[in-house]
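Beneath this line is the structure, given in structure tokens, with notes to follow.
Omission of a single protein chain aside, the complex is shown with its protein chains in their original locations.
Right, subunit A next:
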Amino acid sequence: MSKIGVVTFPGSLDDGDAARAARISGAEVVRLWHADPELHGVDAVVLPGGFSYGDYLRCGAIARFAPVMEAVADAARGGMPVMGICNGFQILCEAHLLPGALTRNQHLHFRNRDQWLRMENTDTAWTNHFTDRQEILIPVKNGEGCYVADQRTLDELEANGQIVARYIRGNPNGSTRDIAAIRNEAGNVLGIMPHPEHAVEALTGPSLDGLGFFSSVLRHLAGAAA
């Protein structure tokens, strides 16, 4: 069984949810601790949502220096699938594993709503289970989810197919070019502002669309093993 590691930083909040989602998808879950530099043999890592270190200084700015992040960054450069959700996305940007930055929502409010996305790239470790231009519904909830980058970076992201999902039927935070998720060039590192882990049970989520991210990585890992 593939092992998915879920990191807990001080102030992580959706770590339990990410673990539940991975479990429901059929993965073995390994909880990773911010102060422990070991990855304990996991095959993929999820950096969950929350307010790591109270969002002090800048969202994700302190978490990137946590001992576990050194191991995560090394593994990511080596091709290990890593998904950062919300605060995890912010950490990935701060750690320079993904380009650009997440800034305060344009309307200055925290916003939580069920959000439609369009999948723009299914050639990643985390999205291969979706079909191109598939529309999915998962919750978004953030205060600092407005993705920004310079024009050249944005154009490169477009050209390389690194924009993985865009907001449709309304942009909840003013994100540039409606960007909801991006990947690195290699396709193993994904940053996503909405929360797939909150759309994995009919009882508690607006859909089951979030499961696709976890089943994608399991398929990816199974393919890599084969």
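Rule of thumb we're sticking to: a residue touches a chain if its C-beta (ideal position, glycine included) is under 8 Å from a C-beta of that chain, and two chains touch if they have at least 3 such contacts; residues count from 1.
We adopt the following convention: contacts and distances are computed from a predicted model.
Name of the non-displayed chain as stated in its UniProt record, restricted to "Phenylalanine--tRNA ligase alpha subunit", "Phosphoribosylformylglycinamidine synthase subunit PurL", "3-isopropylmalate dehydratase small subunit" or "ABC transporter ATP-binding protein": "Phosphoribosylformylglycinamidine synthase subunit PurL". Screening A:G5, A:P139 or A:G187 against the full complex identifies A:P139 as the residue touching the chain left out.
Check A:Q90, A:N171 or A:S216 against the missing chain and you find that the one touching it is A:N171. The omitted chain makes contact with subunit A at the following residues, 10-11, 13-14, 16-17, 20, 49-51, 53-56, 103-113, 139, 141, 143, 146, 148, 170-174, 195, 197-198, 201, 203-205.
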